[in-house]
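What you see is the complex with one protein chain gone and the rest in place.
Letters A, B and C mark the chains as written, and numbering starts fresh at 1 in each.
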Amino acid sequence: MTAPLLIFFVLATLAVLGAVSLILQRHPIHSALSLIVVMVALAGLYLLMGAEFVAAVQIIVYGGAIMVLFVFVIMLLNAEEEERTNFSKLATYAGIPLAVAMTGLIAAAIARSSGALPAPAPSGALTSTKTLSMLLFSEFVYPFELTSFLILVAILGAIVLAQRES
Amino acid sequence: MVPTSHYLLLSAILFGLGIVGFVFKRNIITLFMSIELMLNAVNLAFVAFSQSLGKPYGEVFVLFVIVVAAAEAAVGLGIIILTARNRRSLNVERVDLLKL
Amino acid sequence: MPILEYLWIIPLLPLLGSAINGLLGAKWPNKIVSAVALGSTGLSFACALEAVREFVVGGQHPFHKEFFNWIVAGNFRAGFDLQFDQLSVVMVLVVTGVGFLIHIYSTGYMAHEGGYYRFFSFLNLFMFFMLILVLAANFALLFVGWEGVGLCSYLLIGFYFLRQSASDAGKKAFIVNRIGDFGFMLGMFLVFQTFHSLDFRTVFDAVAQGNTAVEPIGTFGIMTVICLLLFMGATGKSAQIPLYVWLPDAMEGPTPVSALIHAATMVTAGVYVVARTNLLFTHSQTAMYVVAIIGCATAFFAATIGLVQSDIKRVLAYSTVSQLGYMFLACGVGAFGAGIFHLMTHAFFKALLFLSAGSVIHAMGGEQDMWGMGGLASKIKVTFWCMLAGTIAIAGFVPFAGFFSKDAILFATFNYEFNGKVLYAVGLLAAIFTSFYMFRLIWLTFFTQPRYDEHHVHVHDSPKNMTVPLIILALLSLVGGWFAAPALWGGPNHFAEFLAPVFGGEKAEGVEAHSLELILSGVAVGAALAGLIVAWRMYTKGAKRGAMTGAYKVLYKKYYVDELYQAVVIGPLMWLSRNVFWKVVDVGIIDGTVNGIAGGTTAVGDTVRHTQSGNTRSYAVWVLVGAIVVFAIIFWPILHPVLVGGVRQ
Partner (left out) sequence: MNEFLTQYAFIIVPIIKIAILVLLVLTVDAYLTWIERKVIAHIQARWGPHRVGPHGLLQPLADGLKFIFKEDPLPANVDKAAYFLAPFLTLMLALTSLAVIPFGPQRFKVLGYETHVGIADVNISLLVLFAITALGVYGIALAGWASNSKYSLLGGLRSSAQMISYELALTLSVVGVLLIAGDFSLRSIVEHQTGTGRGLLSWNIFPQFIGFLCFFIAAIAETNRVPFDLPEAESELVAGFHTEYASMKFAMFFIAEYTSMITISCLATILFFGGWLSPFPVTWTFTHYLPSVLLIPFGLWVIFDGMRYENLFGRILLPGVGTALAAIGAALIVFPMINDIVQGPFWFLAKVFTFLFVYIWMRGTLPRFRYDQLMSFGWKFLLPVSIANVVLTAVAILMWGKL
């Protein structure tokens, strides 16, 4: 078992455990923390795959901004442990099987078609930030600008939503 | 050397867990987090593909996904705050009037 | 030939006037409105004159031009095609000329009425449709004009729509006309089915090529059916038995309308159509015979009714009906030229009479009952003399227009091969009646001592713009018939000759026939004289209203025809509509279906809406289901070996 594989399995376990605990935890804060763990683990995986910039962004934006926002809102609303209501019979009985089915389908599809994938590039072959930025500002410049617009709209929306009408 | 299918399977598992979370959690915020989890799973798949294909496009897409997720979080949390204010509850099962 | 090339100008001008007045006139003072109306009609009249001049100068070649396609479907083509031949000449001149005069008259008559602009807009619109009707070169376009004039007549009869009776009369006219139009349309369809075209030229050529034999009397071939159907339409529009009932009620409209539409022009549309399609009619003796009989009967019945009416306008209305009967009689006996001739002269003197009556009513301040008048002769001289002229004309004294036309008709009837003598006798009787009720009208109105309160009603003669048209029309009804004058001393009948190309030549009368004609004319004049004398005897001294008894009452009640229709047609129809179509078909079936569907939808929704629990988790599950389905469908080729036979790695 080579070092990268070892690291992969460590991080993967971490991620899966985090996801599971996200589900099992009863308090939103704990769920949020679990999710952060998942994200950090994923960032590690990205590094392992050589996508260093994405890894950094993952931590900065997801870990540092989005999840902080979540935690912040949880604290703001002073959310307490979720009550285990079961009003939705459908979800109660059909939820697990369907989720398993979905996962199974995806996994099956991957397992079937993984043969078709080309041999992965040697781990640690970094995609330099330069390359990404070149792509962003040349080939993907329109989507890029659109995202900026999207963010603007989102900001306005958030303001409109959050302000108390006086 | 980690084969790409490992990453893909991992992302599938995470995605499935996200689904489970979305179906089984009652707290709106946690639901939201489950969605983020699914997004992350997809990101992982993207990066894995882009690595195995040796092309950076996947990573670009991940960047876009992250941006969208950020916007979504901003608006979504705003909505959640509003709902919590009006309904005095974060439990989605108590918020089933489809109107305020 | 400029004008002929741009023939559409003639109808277009009134349309423009109508549009301008109708859209903008509401705010305008009467002067501008009347200026627009008169200008458009006057110009149209001028163009018509110019067109006629060109036509005559150009050697009277029938002019025909296709301006643009209107409906084109497969081999069917109904274009905006206008034609201009001798018949059109007469009609166009009558319509534009008399129309113009009546417009002038209206400016005076309607001066104090509300909806001035509306009135003139409608009047111009009517001119437009009437001109389309007489200029159309195919049945479809003719039908446009046909319906258009019907519409305008409806609008104008119901001009005082605040008056129940007026709007009822409008509706009545419209509905009765629908019945006729129904027949007319069937006729059109049949024409198209038979000749695969609606163009007059094509159809008539097809007929004229002789490949359709003349159907002898008593047989009902295709031609007969076509003609009878067309004639049904004519009876509707031209108020013949059995569909004449709408015309008397149409007198609810303003008097100029009665003059223009319900005396001079529109009601003659039926005659025009029959004359226009004379080639078809001449190929079916049965149809001709029916036309003759109907016309004759109408002439007689209407005249009898007219004998006892007390409303001045109603008298004229019935006289119109009866005169129209004369025209159809003429057409029926094959004397289309005489029919059209009478149409023209009748247009003159009947318009004159109506306008004069209007002037009288105007002078009396709205009084229409002759028993409320009397002794007006000295007070409104101009009107009196004009009306007298009209009366003499219609009664048929030499040398007024009515004499020549009616004489021609009666003569033609006399030597009509199928019991022409009988028809002639009835026609003559009708002539006597005509002169009787006309002079009765004159006496009751203008002579005898006044029967109204002189202090309240101060009688005054009408303004210039009303009297001038009267005078013109009076002159016309004097000289209008002189085209045919030479026929009296064996000369040619210019009018008939002029129209000959359209009607394929009339039977040339021999000398003995000419002598016979002289005798007959004498008889006719005698008849008129008889009527005059009787009326004089009855009404000169102390005219008193006779007791409503027996025949008098029957006549006064117009043979109870309206009541009859009410009982036989309208009543049952209403009953059917109310109890079957409304209560059963509409409420039961149609509404039932609609409500049923709605109810079904509601029921389904009631059951389905329970999936819309509003519970996000349930929705999540649904989304998940959808996702699974989509995923499975997309990746089926990859998946099914897995699902079937395990993962192969």
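Rule of thumb we're sticking to: contacts are C-beta pairs under 8 Å (C-beta built on N, C-alpha and C of every residue); 3 or more make two chains touch, one makes a residue touch a chain.
These numbers were taken from a predicted model, which means no experiment stands behind them.
When the full complex is examined, the chain removed from view is found to touch A. Which of A:L24, A:V68, A:V100 or A:V141 touches the hidden chain is settled by the complete complex: it is A:V68.
With the whole complex as reference, residues 27, 29-30, 33, 36, 40, 43, 52-53, 56-57, 59-60, 63-65, 68-69, 71-72, 74-76, 126, 129 of chain A touch the missing chain.
Quick note on the criterion: only the chains that are shown with their structure count from here on.
In this assembly, the C-alpha centroid of chain A lies 6 Å from the C-alpha centroid of chain B.
Per-chain CA centroids place chain B at a distance of 80 Å from chain C.
If you average the Cα atoms of chain A and of chain C, the two centres end up 85 Å apart. Residue positions 613, 615, 617, 620-621, 624 of chain C are each in touch with at least two other chains.
Along chain B, residues 19, 23-24, 26, 93, 96 each make contact with two or more other chains. Within the complex, the chain C residues that touch chain B are 612-617, 620-621, 624. In the complex of the two chains, the chain B residues touching chain A come out as 1-10, 12-21, 23-27, 29-30, 32-34, 36-37, 40, 43-44, 47-54, 56-57, 59-60, 62-64, 66-75, 77-82, 84, 90-91, 93-94, 96. Residue ranges of chain A in contact with chain B, taken from their complex: 2, 4-5, 8, 12, 15-16, 19-20, 22-23, 28, 31-32, 35, 38-39, 42, 45-46, 48-51, 53-54, 57-58, 61-62, 65-66, 69-70, 73-74, 76-77, 79, 82-88, 91, 95-96, 98-100, 102-103, 106-107, 110-111, 114, 117-123, 125, 127, 131-132, 135-136, 140, 143, 147, 150-151, 153-155, 157-162.
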